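Only one protein chain is missing from this complex, and each of the others stays in its spot.
Our next item is chain A:
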Amino acid sequence: MQDVYIIGIGIHPFGRTDGVSGLQQGANAARAAMADAGLEWPDMQFGFGGSDSAGNADTIVNELGLTGLPFINVKNGCATGGSALIGSWQAIASGAHDVGIAIGFDKHPRGAFNALPAEYSLPEWYGEAGFMVTTQFFAMKLQRYMALHGISPTSLGRVAEKAFRNAVHADHAWRRSPVDIDTILNAQMISDPLTKYMFCSPAEGGVALVLASAKKARELGRDQVRIKAAVVRTRPPGSFEVFAPCMDIERGGAPTLLASKAAYEMAGIGPQDIDLVQLQDTESGAEIMHMAENGFCGDGDQEEWLANGWTNIDGRLPVNTDGGCLACGEPIGASGLRQVYENALQLRGLGGGRQVPGKPRTAYSHVYGAPGISGVTILER
């Protein structure tokens, strides 16, 4: 296996862009990433990409050029971007190609995600009865976690407050105004214990990353950010997943535990070696639970971490430096690559008002989604 570098990054702002299709947002991100790398579309030897709700990614050749390159569609729920990155990483690590592009984009209607039972091999009555709602799952996983590990509603508020505060300095974020913690805690309850400011909203956006071999990256003078690990895992027995009519009494692991462990092994480092982190935060409790699932603290330690601001930009381990899904919104096909975009930007020292101090060397990103899949990447400068 040869080393793989991220040599170009591009993003189309998240949120709502009326009149621009999801695919066009992906194409805009691709153009930005190629310009950043000093390359053009005919230089791309392959592409991997996907969206959840905005169509087949391979039709992007109509926007970018009919160069005949192989382009593979990815449709992996919240791990779509992460899977596109892994496909691209493998294509270069294997020696088959020198340079290629990973693209993720999406454009969802307003309101909650609308899942149908048949898409998840579930009986019709399950949706008819009102169980086909992702927010319920997040709320119930969190409710139990809070009871078992002593997590307070105040900590949920602190996570959301930090997200909006960080996003003020992220020009690709959607919600860029600070919200104070009292407003967050006293806002309308959506699914107990989570108020409306503690959930992300379905959104739009596009991200692209240009990857290259070490040789190509050096030729271009772009060998700053290396991919140390890129991993996707599906669920183990006994995990608690969205859309589950029942689960075993004997509780087991979680897909994030598997992906995280595999990524650390692949990178040859541990959680203590990581300088900054992007965690799946589709609601503020998810960030709290994922801090522990990815090995950064013990269950229940998050109370102390958040009270002391240790996950702030200037804390001991900054988490979700661009405001995460809470502030950027959730375009499913793009979010995983947004995290890697943000990490690459931070490692290059280009974070501007949200730059993590002390010249960070390692950055970790994590996605999780239905029906029990998790993706982790580790980058190194």
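In this text, a residue touches a chain if its C-beta (ideal position, glycine included) is under 8 Å from a C-beta of that chain, and two chains touch if they have at least 3 such contacts; residues count from 1.
The criterion applied here is as follows: contacts and distances are computed from a predicted model.
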item: Chain excluded from display, named as in UniProt, from "Sarcosine oxidase subunit delta", "DNA-binding protein", "Heme exporter protein C" or "Cysteine desulfurase"; value: "DNA-binding protein"
item: Hidden partner chain, touching residue among A:G95, A:P178, A:P245 or A:G298; value: A:P245
item: Residue, one of A:P117, A:G253, A:P271 or A:G300, that touches the chain absent here; value: A:P117
item: Candidate in contact with the missing chain, chosen from A:R144, A:R218, A:R316 or A:R361; value: A:R144
item: Residues in chain A touching the chain absent from view; value: 111-112, 114, 116-117, 123-133, 136, 139-141, 143-144, 147, 188-193, 244-249
